[in-house]
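Sharing a structure here in structure tokens format.
This part shows chain A:
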Amino acid sequence: MPPTESTLSIIDVGHGNCAVLVDTNGVVVIDTGPGTALLEFLEQEGIERIDVVLISHADQDHIKGLVALIASQKYEVDVIRINSDALKESKLWDDLLFTLNKAFFEGAVQFNTSLTVADSGGFDRGEVHIEILAPDLYIAGRGPGSTDRDGRPLTSNSISAVIRLVKGQTPIAVLTGDLDEVGLDNLISNNLNCTAPVLVFPHHGGKPGSADMATFTKKLVDLIQPQTVIFSLRRGGNNNPQPEIVRTVRENLPDVRIACTQLSKRCAAALPTNQPIHLAAKYAQGRQSNRCCAGTFVINLSEAARPLLPVMQAHADFISANAETALCQTPLNAGHP
Partner candidate 1 sequence: MALVLSGTNIQRVGVVDDSEDTRDTISDELQDAHVEPRAFDGPFGTLNELIDTVVAGVDAVICDHHLTPRNYAPCTGAEAVANWYANHFPAVLVTRWEKAEVDGIRPFRRNIPSLIPSDEANPDAIVKGLEICIEEFNGRFIPPRKPWANMFRVEEVDESAKPVQVYVVIPGWQSDEVIRLLLDLFPEPLRGHVKPEERFFAVMNLGAQTQEDLYFNDIEYRGK
Partner candidate 2 sequence: MSKVHLRFATDILRRFGEELNPNPDQGILELVKNAYDADARNCSIELTGAGAPGGTITVSDDGDGMEGGDIEDGWLVLGRSPKITTERTRLGRIPAGNKGLGRLAALRMGKTASLITYPRNDPQREYQLAIDWVKFDAADVVEDVTLNLLSRSRSHQLHHGSVITISDVSIPLTRTDVKRLARGILLLADPFGDDESGFHPVLKAPEFKDLELLVKAKYFNDAEFHLRVDVDANGHASAVITDYRGQALFSADHKELSSDSSYQCPPAEFDLWVFILDNTAFSARPTSIEEVKRWLREFGGVHLYINGLRVAPYGNPGNDWLDMNLQRVKHPELRPGTNTSIGRFSVTDLDDILRQKTDRSGVVENEAFNELKRAAQDALRWMARERLRAREIKRTKERTEAPKDVEQAKENLEKTVNSLPARSRNKVKKQLEQYEQVREKETQVLRKEVQLYRTLGTAGITASVFAHESRNPIRLIISNAKLLIKRAKDGLFKKKDATALEQPLERVLRQGQTLQSFTNLTLTLIDHEKRRVGKVEVHERVREVLKAFDSLANERKVEVVANYAAGNPYFRGSDAAFESILTNLIVNSLKAFEVIPPGPRTISISTELVGETVILRVSDNGPGIKGISVRNIWLPGETTYPNGTGLGLTIVQDSVRDLGGSVEVIPKGALGGAEFVIEIPILGA
């Protein structure tokens, strides 16, 4: 049964990225996160058929969720596209091929290790146009370990796919994987229209490689011009988002809404004791342990206004009640030398 309304969910998967687009003619998954979050989400939503899986780049962390997804052997998957074949020599790769098993060898799954600007539009399954903004054919062809046009080294992050979702003429969101500065500069040099109201910030709001955080952030928000910036991260661990990134976003976009999937330790030393009431009604990894800040984001694409859940006010109330040192709220002129 085709879904009655189309939604984009940017799922709280902890440290990682995962977005599920339920469109009128099918389901598209963009990155699969680590662990079982995607599986939980699909189970909760009753989704059993996935038309397209796009993996932004070949980090172990991003392919792992895919192995779990395929190995569960519960889902019908049509098309799998992984950007970069840098993993081809690894055991994880073998695992993936093994789990794809017969389906792949019998041609039931289209499986390919390229995802570039040339694929724009190739994955549309309904109203939403899926644009691949990066990598371009040049840097994707050169591949990680090589260099870009200016001789700068390309990592798997440099060729991370950048995906923009557009409904009709209206951009919805830009998903950036783990894009780094080299990748960003290459994207900028291609002069594409990259604007979108929602930006899922690269690399979970962590340091973009060796690049200067402020420069990188400014270049990125200038390019996308978002109204909402999302950091998909896990509380603890890498201790994201980096304060300098958040600050630069806010300095450059005074009215921006900043939202993290989980409550960073930088923003709240202790976890809330009460169960969250502001979250969108979809699966979120941090929900059960009260680790969510904004949790999973949901954009209802069928409604003309395309509201972003959780709603801003309820989320803001949660932050003021539970996050004493919230990076998104502290006055900009204080706290930083």
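If you want to know what made the cut, all candidates are chains of the complex that A comes from, given by their letters.
Keep in mind that, in the parts below, contacts are C-beta pairs under 8 Å (C-beta built on N, C-alpha and C of every residue); 3 or more make two chains touch, one makes a residue touch a chain; residues count from 1.
Nothing here was measured: the structure is a model prediction, and the numbers come from that model.
Trainee: Tell me which of 1 or 2 touches chain A in this complex.
Mentor: 1
Trainee: What residues of chain A sit close enough to touch candidate 1 in their complex?
Mentor: Answer in residue numbers: 35-36, 39-40, 60, 64-65, 67-69, 71-74, 91-92, 95-96, 98-99, 101, 288.
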